[in-house]
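Structure, as structure tokens:
With one protein chain withheld, the remaining protein chains of the complex are depicted in position.
== chain A ==
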Amino acid sequence: MMRFLLLFSRQGKLRLQKWFTPISEREKKKIIRDMTSMVLARQPRSCNFLHWKDLKIIYKRYASLYFCLAIENQENELLALEVIHRYVELLDKYFGNVCELDIIFNFEKAYFILDEFLMGGEIQETSKQMVNRSIEASDMLQEDDNSDWYEVELFG
């Protein structure tokens, strides 16, 4: 299974964190520090795989963001690279040419998309279209929700 997914910028600022096992806040902070320092120290043309404690760390840089995924030892590293790529494609489809600012200002959407793609450390849905459709439907549900409230407000 996957243990955690982190997104951080070139300066080491965290943009998204998803943890698939229960970890204390202190431990989380330590892991984030370790990951950012390890990944940011890597040479530009090196291998995308690292070893850290008993986990394999797969990282990939997309524009100004580093995607860092930790998997257990029996998982397939090359597939993990594909998982990261799939998530980026989903974000790209949703935001239209996604950039770091989109993820900063709409972080909760990034989480919602992630929660339709991965769950409990495993892949939930292997079809891009299905994930997109689910997100759109959830968003529409949220819209209806808001508009109800808005109408109530308007008519006292």
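Simple rule for what comes next: a contact is a pair of C-beta atoms (placed from the backbone, for glycine too) under 8 Å apart; a residue touches a chain by one contact, two chains touch by 3 or more; residues count from 1.
As a convention for this text, contacts and distances are computed from a predicted model.
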item: Chain not displayed: protein name in its UniProt record ("Ribosomal protein L4", "Centromere protein M", "Trafficking protein particle complex subunit BET3" or "AP-1 complex subunit gamma"); value: "AP-1 complex subunit gamma"
item: Residues belonging to chain A that touch the chain removed from view; value: 14-17, 20, 22-24, 29, 43, 45-49, 74, 76-79, 81-83, 104-109, 111-112, 115, 119-120, 122-130, 134, 137-139, 141-146, 149, 153
